[in-house]
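Quick one: the structure is below, and I'll ask about it shortly.
All protein chains of the complex are present and in place, except for one that has been dropped.
A, B and C label the chains in the order they appear, each numbered from 1.
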Amino acid sequence: MQTSRRDFFKVAAVGGVAATIFGFDLKPAYAQLKELKIARAAETRSTCPYCAVGCGVLIYTIGDKAKNVTPQVIHVEGDPDHPTNRGTLCPKGSSLEQDMLNPRRLTKPQVRRPGATDWQDISWDQALDEIARWTKKTRDATFVEKDAKGLPANRCEGISFIGGCTDTNEFNYLVVKAMRSLGLVYLENQARV
Amino acid sequence: MTSDAVPRASAANHNEELIPRYTFGERANHWIGALSYTFALLTGLAFWSPYLYWLAAIVGGGPTARFLHPWFGLIFTVSLFWTFKEWRRDMEVDDGDRAWAKAMPYYIQNEDDKLPPVGRFNFGQKLFFWGIFCGVILLLLTGVALWYTEALPWSWRFVRYAAILIHASAALITIGLFLIHVYMSVFLEEGSFGSMVTGYVTRAWAWTFHRTWYEEIKGGSRSKQ
Amino acid sequence: MSQASTELIRISGHPGTVPGAGLNREFQVCKLVDTTTCIGCKACEVACLEWNGYTFSETTFDNSYQTMPETAWNYWNLIKFNEHERADGSMMLLMRKDQCMHCEDPGCLAACPADAAIVQYANGIVDFQQANCIGCGYCMTGCPFNIPKFSPEARKVFKCTLCNDRVSVGLEPACIKACPTGCLHFGTKKEMKEMAQTRADQLRDVSGFADAGVYDPPGVSGTHVIYVLHDAKNPELYGGLPKDPHIPYSVRLWKGPLKWLGNLAMVGGLLGLAWHYMRFGPKKEEPIQPDNGNGRRP
Partner (left out) sequence: MTNGWVDIKNTDMMLIMGGNPAENHPCGFKWAMEAKRNRNAKIISVDPRFTRTSSTADLFVQIRAGTDIAFLGGLIRYAIENNRYAKEYLINYTNAAFIVKEGFKLPEDGLYSGFDSAAGTYDKTTWNYQEGEDLSGKTDAPASAAHAAPSAAAAPAPPPALPPNVAYDLTLQHPRCVFQLMKQQYSRYTPETVERITGIPKEQYLKAIDMFTSVRKDGDMKQVATIIYAVGWTQHTFGTQIIRTAAMIQLLLGNVGRAGGGVNALRGHSNIQGATDMAGLFDSMPGYLKVPTPTDADLASFLKRTTPTSSKPSPWGSWNYYSNTPAFFVSLLKALYGDAATKENGFGFDYLPRVDRDYSWTHIWEDMYNGKVKGMMAFGMNGVMIGPDTNKNINALKKADWLVVGEIYQDETSEFWRAPGITADEQKTINTTVYRLPCAGFAEKDGSMTNSARWVTWKYAAVPPPGQARLDQDIVAQIFLRVRDLYKKEGGKFPDPILNVSWAYADSAHPSLSQVAMELNGKALADLKDDKTGQVVVKAGQQLPGFALLKDDGTTMCGNWIYSGCWTEAGSQIQRRGTEDPSGMGVFPNWSWSWPANRRVLYNRASCNLDGKPWDPERKQVWWNEAAGKWAGNDVPDFKADSHPKDHLGPFIMNPEGVGRLFAPIGVLAEGPFPEHYEPIESPTKNLLHPEQSNNPLVKKFKSPYDKFGDPAEYTIVCTTYRLTEQYHYWTKNNPMNVQLIPEPFVEIPVELAEEKGIRGRDMIHVISARGKYTAKAFVTRRLRPMMIDGRKVYQIGLPIHQGYRGIQEDAERDARTPANLLTPAVTDPNAHTPESKGFLVKVEKA
């Protein structure tokens, strides 16, 4: 998307030169204003994923949310209604469009096998099955029901879960629910560091 | 012109005989220069005044004019430098030119018979040549600055400021010379224009306008150079 | 915008009248840049890039936070950084958003030879129309602020449009909207000037900046981007903001007296030659006369 847009610009620029080389421009249109690129685009309210100011952002996507459109981001700007940021965004928030439209995004599950020097692709099903198997194997091998003093422990001491900074409250809660149920105590988050 | 008070001399039968004045190379170079100058002139005039901007349309519009103008300028410069190489000796100003210069009013008033005889080029032509030559040196230097304005750092912006003035002034000088040149060769001095087309002048023409040169070469006749 | 052509008050390289000349709008727009509350975050730089669809260009670290040395054809908005030590030894990090100033009397427009390549709208925005631009670069010479930049690929010159696509539908420019601290403000020229003056007074009276002031240079009849500076006496400290910007004298000379002198000379020359032809007629060759020995005609 981003590459093609840049290419489009180049084509447009070169085309413009070509048009003026081969054509005549005796009657210039005095002033051609650019059309507003988000004039009828769909607008979705979101929250910036970076710092804890929690700025409201408006994500503009192709189409008007009609059924037959796969939305893609065309522009992001601040939500003027949000009391904290009132439409403003910092340099990171202002570049959010390219966070989504980024050729570096991961788009398929991969696995690096023991001793391998590169990634290989793996299906979701297989990846999830293997992870579940690892989880059970490690939990069963490292689970401590009673500690050395005979006190209740119920800890899985062989697995850790570290959570990120942009995870939603609901995701964090689900993690706590699932991981505490597995007996995890090495449960940490960006909030610590 | 004087009337037929003096009867044509015995050499009259030679009068219409053609003698070579410009080689093919000189003519080709001249017309390359002439065309490139004209093009640069027209496009330059388009940029000079909004009222002449329509001239740019002749070459396909403003951007094209802007794109080609410096290239034609360069062609003209090359052509002129070649001319310089070829004609440098012919264009040297000598004592005879000083006498001619004093008698210039006669030349302007078409009283050519009151002028001292001149060689291949008269002092006026030499002035024209050196005028164009100096003008083009200035145009070239400032033209390059204008061509690549974006490459001049901001701290060197005085070069830009100087360039626009000098380029325009130098162009005006060459335009003046150019107008005189075209006027004289096309309208004023009959036979001049043809000479740059065919390369030949009549003996009478040579005798009339460039007598010293004529005396030097009068042995020659129409033959391949 | 259908009414855009009628709202033009100045058109570059244009013969004849301008459709909107003399048009009086209710107000002119203005961008206020309060350098004293700028935090150099570069949100304006990114917002400008994103809105205008430009992306990555190669930059290198240059012992500064500054993104690049100057604005570029595809980078219209650049914060200039200067580590400044005051007389008492205290540090200041001066940061100024550099962009097109949208001069009331624009040097770029004055220098431009191409019909309608640069226009000025009635709201004060000076806009480049790349469709009409011939890429001559005269605007770069005419600008006292080093703003228009040439794109070698497109062979056109580009600069900040003050987001006229946004302004024309009633939105604020992208940089203004993004600015986190509100150091950028957008409104009418009159109100921005008042706001700037109030802030400058506050800096003078409360914050101890005796030379605080507003930068709205009269040399270009004022600008549609104005600054509040801690030290209005030394605008050069702020990334080389010119003290007394004006259209370069050589551009004025070139577009003024020289042009009329030249036109006069050219027309006069043509007339003179025509007169000469009518008065003296052509030079004709004459039959060869025998040499009388003195080299002169008999």
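Criterion: contacts are C-beta pairs under 8 Å (C-beta built on N, C-alpha and C of every residue); 3 or more make two chains touch, one makes a residue touch a chain.
For clarity, every value in this text was computed on a predicted model and none was experimentally measured.
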- Write out, one label after another, the shown chains that touch the chain missing from the document. A, C
- Item | Residues of subunit A in contact with the chain not shown | 42, 44-56, 59, 61, 70-73, 76, 78, 81-86, 88-96, 98-100, 102, 104-117, 119, 122, 124, 127-136, 138-143, 145, 147, 149, 151-178, 180-193
- Taking the full complex into account, what residues of subunit C touch the chain not shown? 36-37, 39-43, 45-46, 49-50, 55-65, 67, 83, 85, 90-95, 180-183, 199, 202, 206-207
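What we mean here is this: only the chains that are shown with their structure count from here on.
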- Between subunit B and subunit C, what is the gap in Å from one C-alpha centre to the other? 40
- Between subunit A and subunit B, the Cα-mean centres are separated in Å by 71
- Query: Which residues belonging to subunit C are in contact with no fewer than two other chains?
  - Reply: 115, 117, 132, 155-156
- Task: Return the residues of subunit A touching two or more other chains; collapse runs of consecutive numbers into ranges.
- Result: 17, 20, 25
- Note on the structure: Listed in rising order, subunit A residues that touch subunit C in their complex are 2, 5-6, 9-10, 13-14, 16-17, 20, 25, 28-37, 39, 75-78, 80, 85, 87-91, 93-95, 97-98
- Task: Sort out for me which residues of subunit C touch subunit B in the complex.
- Result: 13-15, 70, 111, 113-115, 117, 132-138, 140-141, 146, 149-150, 152, 155-156, 248-251, 253-254, 258-259, 261-263, 265-266, 269-270, 273, 276-277, 280-290, 295-298
- Where on subunit B does subunit C make contact in their complex? 1-2, 6, 8-12, 14-15, 46-51, 53, 56, 61-63, 65-67, 108-110, 112-113, 116-117, 146, 149-150, 154, 157, 160-165, 168-169, 172, 175-176, 179-180, 183, 187-191, 202-205, 207-209, 211-212
